[in-house]
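So that we are looking at the same thing, I have put the structure below in structure tokens.
What you see is the complex with one protein chain gone and the rest in place.
Take a look at subunit A:
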Amino acid sequence: MTMDRTCGDPVLVNDWHIIADLTALPHGRIRMARLLGVDLTAKKSETGYTVKRLDTNEPVAATERYGFLWACLGTPERDIVTIPEAAETDRHIISGGSIGVRVSGLRAVENFLDMGHFPFVHTGSLGEEPHTEVQPYKVHLTEGDEVLATECRFFQPAASPTASGGMMVDYVYKVVRPYTVALYKSNPVQPDRLDVIFLFVQPVDEESCIAHPLLCYLKDGIDAAGVRAFMQFIFGQDKPILENQLPKRLPLDARAETPIRADAVSVYYRRWLRDHGVTYGAIPARH
């Protein structure tokens, strides 16, 4: 059973992953979590957070950031992703609500990167027919080893809760870690600034995940609950699509699924996963 396989990929084992929203972790109560196929217990006390493996009762590295509890099963080789926008005081910095999805987290990241599905899955908000064309955009690797897609443009009838009509929306996508992806999107009220969504995906096991969206939206014209409601409205549409994808793991073989030009960032992402030795939640490429 692939669900029971624990993870041996150093790039994942030695990195931080979210395992809980802190608001769901009351003082003194033990909460179960599962990360990379390993069952964990998490507990909050006066001195901080304690996360232990259920199988060995050994503690693992744990810390809090952005309102979430994070854990690392191995030895952390780098810090949690820094989000400069999360320090800007004129933004809501809130969780969109952690939601479990029965699919590989890599599929969830790839779906987040895809504009082609907007008119069909997010009809009337992020897209609508006949505006179905994904115009060519650019993809490259940053100096920080992130996959960056720029010059993404798409017509959206209701791009955000504060949009007052259809508009061409500019997007930048950035894959920062194998299970972490960010979206920068023009704000309808302040067109020169960007709303930011970080999607931190917790790989529960190879075929299920928990999506933890961190929303960094300009406060101008919208309250926090409105931002959160819009995120859930959109993600609730993606969830059944994701859960019906087969295979549930992401194939990394270039011949496994047929991409079109609009999928350039997905193609890049899959190659980047191969280059970083990510096999957990993936179907490795044939040689």
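Here are some notes:
The rule we apply is simple: a residue touches a chain if its C-beta (ideal position, glycine included) is under 8 Å from a C-beta of that chain, and two chains touch if they have at least 3 such contacts; residues count from 1.
As a convention for this text, contacts and distances are computed from a predicted model.
One chain of this complex is left out of the view, and of "Sugar ABC transporter ATP-binding protein", "Glutathione S-transferase", "3-oxoacyl-ACP reductase" or "Probable glycine dehydrogenase (decarboxylating) subunit 1", the protein name its UniProt record gives is "Glutathione S-transferase".
Only one of A:83, A:99 or A:267 touches the absent chain when the whole complex is considered: A:99.
The residue touching the chain not shown here, chosen from A:14, A:132, A:190 or A:237, is A:237.
Residues of subunit A in touch with the missing chain: 21, 23-24, 95, 97-102, 225-226, 228-229, 232-237, 239-240, 243-244.
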